[in-house]
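Please read the structure below before turning to the comments.
Just one protein chain is left out here, and the rest sit where they should.
This part shows chain A:
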Amino acid sequence: MTVRDALNSALEEEMTADEKVYLLGEEVGQYNGAYKVSKGLLDKFGPKRVIDTPITESGFCGLAVGSAFAGLKPVCEFMTWNFAMQAIDQIVNSAAKTHYMSGGNVDCPITFRGPNGAAAGVAAQHSQCFAAWYGSVPGLKVVSPWNSEDAKGLLKAAIRDPNPVVVLENELMYGISFPMSEAALSKDFVLEIGKAKIEKEGTDVTIVAHSRSVGFALEAAQLLEKEGICSAEVINLRSIRPLDTETIIKSVKKTNRLVTVEGGWPQYGVGSEICAQIMESEAFDHLDAPVVRVTGADVPTPYAQNLEAFAFPDTEVIARVVKRTLNKKIGA
């Protein structure tokens, strides 16, 4: 099943199960979704539950949050997360903080979703990764699915979650097909938010990634194993917030080396947070080498293909960094 279809199934199943769940966003209805994620939903559920909004993110996000305060369960789609910057005040100040500020009196069971991070050739204003920004906000949950099971299970969990959840999808993953287990095909399949998954077990180094980078991390691990260099353990974060540090710590205690991978900018990023948390934990004493972050480059995304390729991590960069990490000795 493709990631797109997995998301579509999740939306369909949750809207069928609960009348209060509705979808709003630009082109989600009649156009069947800018990226076809909401295909068929208007036909199935009608205009009361699938709403085409004007191009007014600040307004419709605020409206969605307000409707959540009043008891509905909105799924608020941003055509890309870049456009949500127009609405970020509502996400952070209205959705994330209100349950706390109201002493628990107001709930906000809203799901925000859309494609995040780089696509192909869409340049600086359309390629930013927002995992670190939303991941820093208390009151929000943030998930970043990689494959189809992640997409379905995490989106369903997000919609069922009584808290505001940010779902960071990836446009380049929408068309990729993955096998789905029997359990994943069930209409009650949910994944726990805040739990990472070990995609591949290993012994020599831990590679932690989220979203599209998981695929590159797995390829790098395969490559290194084939070359006889090492056995890498690959962890798919699945959730940015809460961050499953327990799984990472357990893995580092086993492998003694850690490399993080993400598509976002390096400064103040997901990898930076993992480094800090590992340093502050018991895992520090188990490190044989400093943690290294593989990230997007610290530049606005360029358009030209050769430059764009240099802006985001791929299999080759990850493999190179892992090899270098393995060669580091304590005190050297």
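Basically, contacts are C-beta pairs under 8 Å (C-beta built on N, C-alpha and C of every residue); 3 or more make two chains touch, one makes a residue touch a chain; residues count from 1.
Basically, contacts and distances are computed from a predicted model.
K.L.:
Looking at UniProt, which of "FA core complex associated protein 100", "Calcineurin B homologous protein 3", "Pyruvate dehydrogenase E1 component subunit alpha" or "ALA-interacting subunit" names the chain that isn't shown?
P.N.:
From the listed options "FA core complex associated protein 100", "Calcineurin B homologous protein 3", "Pyruvate dehydrogenase E1 component subunit alpha" or "ALA-interacting subunit", the omitted chain resolves to "Pyruvate dehydrogenase E1 component subunit alpha".
K.L.:
Just name the one of A:19, A:227 or A:298 that touches the chain not displayed here.
P.N.:
Touches the omitted chain: A:298.
K.L.:
List the residues of chain A that touch the chain left out of this view.
P.N.:
These residues touch the chain not displayed: 26-27, 30-31, 34, 52, 54-56, 58-59, 82-83, 85-86, 119-126, 266, 292-300, 302-307, 310-313, 317, 320-321, 324.
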